[in-house]
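With one protein chain held back, the other chains of the complex are shown just where they sit.
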Amino acid sequence: MGLNKIRYTKSFRAFMSGFWKDNAICSQMLGLCSALAVTNKVENAIAMGAGVVFVLIVSSFSISLMRGLIPARYRIIVYMITIATFVIIVDQYFKAYFPSISKALGPYLALIITNCILMGRAEAYAMKNNPWHSICDALGSGLGYAYSLIIIASFREVLAFGTFLNFKVTPAGWENLVVMAMAPGAFFLFAIYLWVFRTFSKLKPLES
Amino acid sequence: MALSPLMIFLAAIFTHNIALSYLLGMCPFLAMSRQLNTAFGMGIAVTLVMVITAALNWPIYHFILVPTNSQIISYILFIITIAASVQLLEMVIERFFPQLQNSFAIFLPLITVNCTILAVSLFMLLRDYSFIQTVFFAAGSGLGWTLAITVMAAIRGKMRLISDVPTQLRGAGITMIIAGILALAFIGFSGMMRIQ
Partner (left out) sequence: MKEKILGVVFILVLGGLSAGLLSSVDNRLRGKIAENKEVAIKSSIMAAAGLEVPQGVEEVKNAFTENIVVKKAGEYSYYTGPGGIYLFEMKGPGLWGSIEGVLALMPDLETIKSVKIISQEETPGLGGRIGEEDFLKKFEGKSIAPRINIVAMKKAVASNEVDAISGATMSSKALENIINAGAEAFRSNVNIEDENDGS
């Protein structure tokens, strides 16, 4: 089985779709609140990305395990309870072991509960596929989300604070564009990232 | 707390707008801001649900969770309240306001996953608001979000008529840029209110 054959396995395809073509942020337009709000510093983006990847994997796995039992009528509430449980666990672990990042993320970590990516993957994939493939899908979507956040955050942190992961990277005369740390900066940089990503991945335009 | 309910209400609309300052509720903000009446309808629905759930979650937290030391399950109870309120609202509209059903009913399922609703309850905890403050905060946040999405829809409507947006910037991209300009404009409100 050559390395090439892996490209056609279901697991790999599940992973790659979330990672690139069907990227949650740029293609499906999901999970945007956090992509805008926590990308002011790279460390926050990494923490958020890690949190989402973890919760996505565990919740997609759990929902996939239960998929035969979940009543169709109440499936949304089941997704929410499952996702909320794991988000609370991650939130508590951050508060206990990474208190400064927990403070920096504030309510946004808890808002992973309403992050459309998790519900989206649960409904679109985990309910219809076995646990292993659901994990691959979750990993792909989660990492796709994470790298988008980190890229946006890199630009925002350098422009707004002159640092990258708290190391000063700008020359002495640099005037910080603090507006990049606030809402307008988030919107503008996100729009540019979206534009570049969509142009390079040749996705179908959103509107004609 | 330092702030009067009226101050909290006005701040939530202008100086600390939940969409343009806190960057919440972005998914529906993008999706529902194409048409003016859709946007406005969504905004009002969100405001209603926000106020109802905030009014329910405050007593649930302070009278049930705190005395029994079970704050750990706060978020789960909050989202259950949200889901239940949405269901209830759907049923009420179906029964008593059937004429609204067509315009409102499609939004309601989407509201359950609108992060602004949960965020209002989270801020209520973080800032330790009293009940009155919470209700005013919820109303203000909802109306602020409505204001943002309605203005956005109006602008997008006009742009469709007169602008030529680059292909890959259409839809979400240009909406984000407009939102950025709106956010900049709203920052101009910052000095608007003085307490002392």
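Here the chain labels run A and B in written order, and each chain numbers its own residues starting at 1.
As a working rule, contacts are C-beta pairs under 8 Å (C-beta built on N, C-alpha and C of every residue); 3 or more make two chains touch, one makes a residue touch a chain.
Since the model is a prediction, treat every value here as computed from it, not as a measurement.
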Touching the absent chain when the full complex is considered, from B:60, B:76, B:110 or B:159: B:76
Selected from A:78, A:124, A:151 or A:192 as touching the chain missing from the view: A:78
Contact residue for the chain not shown (choose from A:7, A:103, A:128 or A:168): A:103
In subunit A, positions touching the absent partner: 40, 69-71, 73-74, 77-78, 81-82, 84-85, 88-89, 92-93, 95-97, 99, 103, 178, 181-182
On subunit B, residues whose C-beta touches the chain left out of the figure: 1-3, 16, 21, 70, 72-73, 76, 126-128, 190-191, 193-196
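One rule holds in what follows: only the chains that are shown with their structure count from here on.
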Between subunit A and subunit B, centroid-to-centroid distance (C-alpha), Å: 22
Residue numbers on subunit B that touch subunit A, as the complex places them: 20-27, 30-31, 72-73, 75-76, 79-80, 83, 109, 112-115, 117-119, 122-123, 126, 166-174, 176-177, 179-181, 183-184, 187
Of all residues in subunit A, those that touch subunit B in their complex: 29-33, 36-37, 76-77, 80-81, 84-85, 87-88, 92, 106-107, 110-111, 113-116, 119, 179, 182-188, 190-191, 194-195, 198-199, 203, 205-208
